[in-house]
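Only one protein chain is missing; all other protein chains are in place.
Lettered A and B in written order, each chain numbered from 1.
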């Protein structure tokens, strides 16, 4: 079959991209979602806190997702569930599989990649010890608890203080488990302050910074873990080991964009984000293939995923309608001095609608800094920050007007210390 | 009353079971674990050794070379992934060079075919990621790789299809002879058999003691491994050995039959036979060791690490003998045991025959396994057929390895089918990929529960006691 636009992934990114493409005049859209329903991981994120930026109210994950699902239904956008894309070619040929249609092939004019991300595992951390049952990624545990209604353990240690880990600490506690502690390798948490207070402090769950799990014990089921303090190189310090009895270890140790299809299509990947390099329209290195959401870079708030994905949908529509400019006038973006990465990576000012939201993450916790954007020596933007942390995305909005006046071939984003 | 009881369902026990299933006999395999291949076999390097390693005249040398020659055919019959990728033993200095020359001579004496010694440039043209300070290598074209647990499962399935019974979760506690009949006492009742095979791996010394055979001791030697993502599975295409030292064979770097890369194992003597935990030191040791041979081994690409225990006997060789009348030991089958086991099996059967076991070939022996292909491996026509018979083949459960619900149901419904999450994983690879079951494990638990009609809370990861869920939330 031939389609104008195929969107791979029906989570928040894919849904927003589909809606915006439709609103920009594209009618022939197909969303391919691998799960049994639309909404992606939001369906298991039953806690609230979603939507403050987009809807100016606090929603739970399923509520946030449903608003977009309703919109997709209302706009009559077609989707296929339980549909896994097995192959994506450079030529935008897609092979997918589902129980109803079996194997099917699609030739797409444009594609939006919205596959999201997956969790880092015990294997990636290489935690020594035995290999018993009872070690779960926080997301797998969340699925069992919130979707299937099963408890994964009674005495729990959580490694990693990212938001999913914090949320699961509260969730397990509310369902009757004893969460003994949250152990964090870094000297700070990448989770929201609000979650540290309301998920840990409310229930007197200790949060140990500069600690890690150095061994897993238990032959068949987890019987405990050894934790240890780490030095400033994040290496365990001998003699600080402590055995903690537990039957469950939850891992909340980072997310990795799921770019298997992206790689297969030979799209250029940014080694820092593990996601595709994208331009001002969220277009990848292959013309007509766009990407948005956590498959590009891991976001802190779903609201930003939505904003970015609207842009990808807009970009795909522009491409399909032949309105995208391919002029040579372009420049790159670059993060320096404390800015780990910037998305998007390439800007063609002509294609910018009104402004570009640049998303970035810092490499460490800094206090009292200026976030500045420079075109050569010229400072285009400066904003004072009392506090920045790798856990929170920073966001800089630059208007089309400013972007059109950029003279150099590189826009540099960096932090600068403020003398007090 | 059985004609033959085999104790142990690892690669040795299942090879022997399949060999015996060719004859008109009633056989039982008694296994203490709840699945095939749950001991040393599951954490084996998966190398089919060419046969230049073991000293001429040893049982190891004899059965290694024989086994290596038999492998391709057996894997073809049972549809088990096998790849003759060749192997290199690297030399980094003059001592090493002398050693590989010795191995070359030994290989010739052992009857290994297609052996050669190659120079530095040839090594690097074959394998560009070998460290530049290599000076030469022994090249064995007949070296191959296989998936050890898939082979053991396949052998067991095929034996079962041909009439061999399997008793799982059955631990032998005592054996005594009464009127020339073995009485095998277990936690699961008493079994009687006229002949007995001891293929109890790590515990084969204890079974030998029960049989009153000449004493030997199994010394558990643990080996740790790191498994790498498929994206780096082609760093090397051949199995890369280091020149053995008095400390052992050195660390291997090898692709797997499924396109991953592994590094390992080290060798640590253990007090206990069941401690398969990994250590920080051990993992560092193997990564460092691997990097001596091969460039660009990045710990960031590790998807899991694990350890296995070799059943090394204190005799220095395999123990294949008759401990008491009508019984055969196939014990101490450490490296190159995986390779040797397929050749040991017919030899054990011949020893049983010597003891008086009457062998009559069956005329209805089923040589091949059927319905073994994963959906993703099928041709387009086969895929269509599979989908029309069961739409579950259209539902991907394991995203990393593209394993469908149909594949998983097949793994459960096959002869001696999977009953645990690890059982599914070893049969059809769901959960073997880079996310290590993060997405699919909850789904696999659900499918096991539904297909076996047992509650979710009773689904195990692996052994008895390895429960995954502790109850309902409400």
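Keep this in mind: a residue touches a chain if its C-beta (ideal position, glycine included) is under 8 Å from a C-beta of that chain, and two chains touch if they have at least 3 such contacts.
The rule is short, and it goes like this: contacts and distances are computed from a predicted model.
Taken from the listed names "phosphoenolpyruvate--glycerone phosphotransferase", "Nitrate transporter", "Conserved protein" or "Imelysin family protein", the protein name that UniProt assigns to the chain not shown is "Conserved protein".
Within the complete assembly, A:194 is the residue of A:194, A:353 or A:378 that touches the hidden chain. Of the listed residues A:3, A:47, A:122 or A:374, the one in contact with the hidden chain in the full complex is A:47.
When the full complex is taken into account, the listed residue touching the unshown chain is A:174, out of A:1, A:52 or A:174. One chain of the complex is left out; on chain A, the residues touching it are 43, 46-48, 58-63, 66, 146-149, 174-175, 192-194, 196-198, 201-202, 386-387, 389, 392.
In the full complex, chain B touches the hidden chain at residues 473-474.
Following the convention adopted for this analysis, only the chains that are shown with their structure count from here on.
Each chain gets one centre point, the mean of its Cα atoms, and the points for chain A and chain B are 39 Å apart.
Listed in rising order, the residues of chain A touching chain B in the complex are 34, 82, 84, 86, 97-103, 118-119, 121-124, 126, 128-134, 137, 139-140, 143-145, 148-154, 175, 214-216, 219-221, 236, 247, 258, 260, 263.
Chain B makes touch with chain A in their complex at residues 226-227, 231, 274-280, 282-283, 299-300, 302-306, 376, 380, 383-384, 387, 391-396, 399-400, 402, 404, 435-439, 441-442, 446, 456-457, 460-474.
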